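The other protein chains are all here in position, but one chain of the complex has been omitted.
Chain IDs A and B follow the sequence of writing; residue 1 opens each chain.
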Amino acid sequence: MRLELRGVSRSFGALQALEGASFTVEPGTVHGIIGPNGAGKTTLLNIISGVLGPSSGEVVLGGRRIDGLPPHRVAALGLTRTFQNIRLFPALSAVENVLVGQHRVRRAPLGARLLLLPSAARERQEATGRARALLDRVGIRERAEERSSNLSYGDQRRVEIARALSAEPRLLLLDEPTAGMNPVEASGVGTLIREVASAGVSVVLIEHNVRLVMDLCTRVTVLNFGRVIADGTPAAVSVDPAVITAYLGAAR
Amino acid sequence: MGQQLLNGIFLGSIYALFAVGYTLVFGVLDILNLAHQAVFMVGAFLALTLVATAGLPFWAAMGAAMLATALLGIVLERVAFRPLRGRADSNFSGLISSLAAASVLEAVALQLWGPDVSRFPLGTFPDRVLRVGPAVVSLLQLTIVALSVCLMLALTLTLQRTRLGRQIRAVAESPRAAQVLGVPVNRVIALSFALSSALGGAAGVLFGLAFNSISPDVGRTVELKGLAVIILGGMGSVPGAVLAAYLLGLLEVFTTAELGSSYRDAVAFAVLFGVLVFRPRGLLGGAAVRTS
Partner (left out) sequence: MESFLATYASVFQFMLLNGLLALSVYATLCCGQLSLANAGFMCIGAFASAVLTQRASAPFPLALAAGALVPALLAVPLGFPVLRLRGVFLAIATIGFGEMVRVFFVNWDYTNGALGLVAIPQHTTTLLLVASVAAVTFFFARLRGSRIGYALEALREDEPAASTLGIDPARYKLAMFVLGAAIAGLAGALEAHLTFMVAPSGYGFGRAVDMLVWAVVGGISRVGGPLLGAFFLTALPEALRAAGHAVGLAPGPLRMGVNGLILLAVVLFLPNGLVAAPAAVRALLRRRKART
């Protein structure tokens, strides 16, 4: 599913967090968003997912305008996300977190459950099975039943990705999914992202892990001070003078 | 009309004195302290006991009651609120905790003073009446208004002009930032509670004198009016609470005059409801979200 941003701006009082951001995410690709801290990357993600509304501009998903829609409506259109500071449901186990993620795709009428029909138990088993399979896929097997707040940081990140995937999205937003991970774990996440994209899911990836971005992404958008300063292939962006200046300071 | 105005100001003064303490704690801790009404009640009973049993003059009794309730506030903060501070759901658990404390205080009062209405003995306050134009006002009412205003001024001056006041305002805005800046957050919070409870206790004494009726559940109705006042004024805003209290006092008095006393209570809640639906931050309230 294609995602287009057209002139998206967002201010918080006197602070201009985003200004005129425009770019396109082609279906089935992995699109990276990079930039120094405070560049507006997470604000951008919040606007796309409906947590915030833009001050001006449009967000178009699959040909449909979604700016201004509340998050649950955006999710219903097939867009899910993870959070920079991990927002799992702490009292629920890893499996249960993923079960919540399946909310949109499960057909589980309450009536069947109230009448104690076997179809309800069956559906629940299937859903749980799917949840376990997803957790397996992201590398959480033994600790699936544990309270998610007891899991390690890296594990929690992976559960959050599994949860976002369980909604069977057509576009997945990942906010620094490998933060705090060692290279092996990060590489595992990279492989997962590649698999997801090859199955036709578009992925928007905010990352500081430059290596990962270069390896995975078809296109990269670079933000600085709320503006898009570069947008192109990883190779092109990495030699763009504006990008180099942004990361390393003014040219010598 | 003038009489109604005076009555409204009188009623408003008491509401204001109660509400400023209420809103101060909310501003500082982001917690609705439902034990405030119990402290109000304890203040009234303490003053009553000192006057009736120890024969203290009214001024001394009130002063002593305020001191005692200030201490009670510090104890409450330490026992019922501080342990909850780190928690994620601290507003909710703080609310419940304050409810618990209020129950305990009310139980103690019930045991010590019984459920029936107690009154200040005759002669606690001189029974004089003055004429202000066509209206009549008692010396008691004037004194209560004067005392309330003085205490509220004292609080405002403390908040605006003293170092403690600055520290309180800093903690109210952002406890973490205040801590980083070297403000002794725990001590400031304890002192805020002391101030809040002292004023609550004072309000109780004046209420008890004004309506000459003190019972362990006397705090209940005032508490609900107090809620309406702090919502109308804006949660956390002391000047807002004062303004809203007088507005409510006047509104209640005029409603009683026009529609009868049975609708008087409804006014407060209609106001409360209306504000929450149409303008949740009230008259002078700041942002609804606090930084941590």
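Things worth noting here:
Heads up, the rule we're going with is that a contact is a pair of C-beta atoms (placed from the backbone, for glycine too) under 8 Å apart; a residue touches a chain by one contact, two chains touch by 3 or more.
Because the structure is a prediction, the values reported are computed rather than measured.
Among B:Leu46, B:Ala190, B:Ala228 or B:Leu247, only B:Ala228 touches the chain left out of the display. Considering the full assembly, A:Leu92 is the residue among A:Leu92, A:Ala179 or A:Ile244 that touches the omitted chain.
Checked against the full complex, the candidates B:Val28, B:Ala70, B:Ala101 or B:Leu147 give a single residue touching the omitted chain, namely B:Ala101.
The set of chain B residues touching the chain not shown comprises 32, 79-80, 83-84, 87, 89, 91-93, 95-97, 99-104, 106-108, 110-111, 115, 220, 224, 227-228, 231, 262-263, 265-266, 268-270, 272-273, 276-277, 280, 288. Contact between chain A and the unshown chain involves residues 49-51, 70-72, 74-76, 80-81, 83, 87-92, 96, 99-104, 106, 108, 110, 113-114, 116, 120, 124, 127, 163-164, 167.
Please note the rule applied: only the chains that are shown with their structure count from here on.
Centre-to-centre spacing of chain A and chain B amounts to 49 Å, using the average Cα coordinate of each chain.
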